[in-house]
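Apart from one protein chain that is not included, each protein chain of the complex appears where it belongs.
Here is subunit A:
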Amino acid sequence: MDRQSQTTSLQRLQNVEKKIVRVLELAGSVMDEMANPSGPRKDLVNSHCTEFMQLVKDTQMTLRGEIKSACDYRPFEKCDYVPRITNEISCKKLEHVIAQLDEMKQTIEGYGDAA
């Protein structure tokens, strides 16, 4: 997956999970409504059921889209470990140079004080 859409597709999948949780909650409340001793309230049950179906449909579409857009699994083709080490070495070089520059600066200040 390319990096730009990685966070958003992750968010989409997380939303799918939240929808599933919501679906379960709806099922629970419908059951509770049916267990109502004075009989279920039709409008409530209807609204819950429509929401349920809508969420399931959304989930299905999102998952379908995600599965289609997942790229082929070519494992670790662009492994960057070697340039990573190059960077680490460069970092060390920079630190070394900075330390030397600091030393030079101290020397200059020392001369400045002496003068």
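By definition in this document, a contact is a pair of C-beta atoms (placed from the backbone, for glycine too) under 8 Å apart; a residue touches a chain by one contact, two chains touch by 3 or more; residues count from 1.
Here is the rule we go by: contacts and distances are computed from a predicted model.
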item: Per UniProt record, name of the chain withheld from view ["Trafficking protein particle complex subunit 2-like protein", "Mediator of RNA polymerase II transcription subunit 17", "Elongator complex protein 5" or "Aminotransferase class I/classII large domain-containing protein"]; value: "Mediator of RNA polymerase II transcription subunit 17"
item: Which of A:10, A:70 or A:108 contacts the chain that the document leaves out; value: A:10
item: Touching the absent chain when the full complex is considered, from A:41, A:64 or A:92; value: A:92
item: Interface with the unshown chain - residue positions in subunit A; value: 3, 6, 10, 14, 17-18, 20-22, 24-25, 27-32, 34-35, 37, 76, 79, 81-82, 84-86, 88-89, 92-93, 96, 99-100, 103
